[in-house]
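Here the complex is missing a single protein chain, while all its other protein chains stay put.
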Amino acid sequence: MRWLPRTYLALVYLLLYVPIIVLVVFSFNDSRTGYSWGGLSLRWYESLFNNHAMVQAMWNSLWLALTAATVSTLIGALTALALHRYRFRGKKVLNGMLFVVMMSPEIVLAISLLGLFLLLGLKLGYVSLLLAHVTFCLPFVVITVMARLAGFDERLPEAARDLGASDFTMTRTVLIPVIMPALMAGWMLGFTLSMDDVVVSTFVSGPSYEILPLRIYSMVRVGLKPEVNALGTLLLVFSLVMLMFSHWILSRSKQ
Amino acid sequence: MMLSIRQQPFRAAVLVLVWGWLLFLVLAPNLLVVGTSVMTRNPGTFISMPLNLDAYRQLFNPLYLEVFIHSLYMAAMTTLVCLLIGYPFAWALSRVEKRRQMLLIFLLIVPFWTNSLVRTYALKLILATNGLLNQGLMSLGIIDEPAQLLYTEGAVIVGLVYLLLPFMILPLYSVFDDLRQDVLLASHDLGAGRFATFKNVIVPLTLPGVLAGVMLVLLPAMGLFFVPDILGGSRNLLVGNVIKNQFLDARNWPFGAAASIMLTVAMALLMFAHRLSKRRLGEEGA
Partner (left out) sequence: MKKIALAGMLALGLTGCSSDDPQVLNLYNWSEYMPQEVLTRFQEETGIQVVYTTYDSNEAMYARLKLLDESAAYDLAVPSTYYVSKMRNEGLLMPIDKSKISGLDQVDPELTGLDIDPDNQYSVPYLWGTTGIGVDIADIEGEPVTAWEDLWGERFKGRVNLTNDMREVFHVGLRVLGYSGNSTDPQQIEEAYEKLTELMPSVRTFNSDAPRMPFLEGETDVGMIWNGEAVMGKESMESLEYVYPEEGVIAWLDSFVIPKNAKNPEAAHKFISFVLQPEIAALISEDIGYATPVLAARELLGDEVSGDRASYPAAEDMVNAEFQADIGDEALQIYARYWEKLKSGL
């Protein structure tokens, strides 16, 4: 009976990976139709990089994800610290709001932010995208950092305070190094969420700042475009490299 | 008691930033949606006075109710399939040697690092009439004619399951991981059979994980509008499609807002059920 659970696990993993394998294999397919095999070729990668709008959207997306991840990590870390260390009125409300953001369907967040931006007369573009992305990344960073702080020896900051360190100094010299791995993890999470988002971006972006998921969306809706395979493969490779890089940094920081 | 701002400027700055962000970008927008839902549709300015509950009445108009029920049905099927696949999966995963578990969980998350649209598109390659699945089945002689898989309700559910399965597995895994072996042994020693142990011990203990998984799958499954667009042939709409259409096509904002509030209420109910199950478990455990 021991083989049964393992076979089952293997089967589910297979199902999860088949579409991705198909994607990668077909990105090197010379055939135009996208269904049959027409020999090895890099033509879709070539046509991808010759597509000016696509390359522009790629850079826009990268910049947006970088900034959104950074800002949300910054604010998220501070929020986690505040929730962990300070007692203040409305702490439960704050916690609740973060939880609600995390749980509510993206589309609800999307229309609510659209309403806000329109009311404020904010031009839909980079700034609106950044505000929206930071907002939906925030709770994930907070949770990641909180988890790390939960396992942390409370006496360290007390000792630092007793030695005369100010709140700010103590945070900088004691807490930040402790939560560094969580910050990295939170940042990565934010970066991925931002790169992947379709639902919220559909509502709060304007033509002045087109991002990759929306470009992909319009391409995919038109029909089978082998360039999408190439793009998907590139994105996968890119994120795996990032993942390994962060793993490498984390294992170094542990030593 | 609280220290004054002067004594703790850092603390004050942090709290202002955090509160400011959440009030401005979470609370205010949500209040706006509530406000929009009770206003009147206006073709020129989107919304206008007077206040009324027309949008909510429209929600319960048989016309739309059917759309919502169908959407709910697809989301529920998605959740059920995720649960049926995920429950044994999480159990089997928790049985693997600890060392390997981390790697397996990592492998579960890797697909997430490709854009979800691109993954949905890859499913289209597989499910299409000329797609790989049909080609495979035909060359194996299982079917003679290509089956119509794409642009069906089933295709939408497959797409949703594919995108959301890990969200079901992860919370389930964490409850199975906590499930202590000695509890099961005790149940066995007390003479309970496999089924009785499963029904009376395992199911109640893993219930919070099940509810957490349901929460993480059911709600997004109602909102991911791009899945019916790509795999459902713009049929088999989800609540998410209805909301999107109301805001971006039909320009009936109050109605779109009311539909989105309905989703929020559904979320609140699920969260409440989840808490309840956890609390009951806590009491029984004590």
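So that you can tell them apart, the chains are marked A and B in the order they are listed, and the count of residues begins at 1 in each.
Basically, a contact is a pair of C-beta atoms (placed from the backbone, for glycine too) under 8 Å apart; a residue touches a chain by one contact, two chains touch by 3 or more.
Everything numeric here is computed off the predicted structure, so don't read it as measured data.
Enquirer: Out of B:114, B:187 or B:236, which touches the unshown chain?
Expert: Residue touching the absent chain, from the options given: B:236.
Enquirer: In the full complex, which of A:49, A:86, A:99 or A:126 touches the chain missing from this view?
Expert: A:126
Enquirer: Determine which one of B:53, B:143, B:250 or B:276 touches the chain that has been left out.
Expert: Checking each option in B:53, B:143, B:250 or B:276, the one touching the absent chain turns out to be B:250.
Enquirer: Would you write out the residues of chain B that touch the absent chain, in ascending order?
Expert: Residues of chain B in touch with the missing chain: 5, 12-13, 16-17, 20, 43-44, 46, 63-64, 66-67, 70-71, 128-130, 146, 148, 150-151, 153, 233-237, 242, 245, 247-252.
Enquirer: Provide the residue numbers of chain A that touch the chain removed from this figure.
Expert: Residues touching the hidden chain, for chain A, are 32-33, 53, 67, 71, 114, 118, 121, 123-127, 130-131, 206-208, 210, 218, 221-224.
Here is the rule we use: only the chains that are shown with their structure count from here on.
Enquirer: For the complex, give me every residue of chain A touching chain B.
Expert: 5-6, 8-9, 12-13, 15-20, 22-23, 26, 33-36, 75, 78-79, 81-82, 86-88, 90, 94, 97-101, 103-109, 111-116, 119, 131, 134-135, 138, 166-168, 171, 192, 195-196, 198-199, 202-203, 212-213, 216-217, 220-221, 224, 228-229, 231-232, 235-236, 239-240, 243
Enquirer: Note which residues of chain B are touching chain A in the complex, please.
Expert: 2, 8, 10-11, 14-15, 17-19, 21-22, 25-30, 32-33, 36, 85, 88-89, 91-93, 95-96, 104, 107-108, 110-126, 128, 130-132, 135, 162, 165, 215, 219-220, 222-226, 229-230, 239-240, 243-244, 247-248, 256-257, 260, 263-264, 267, 271
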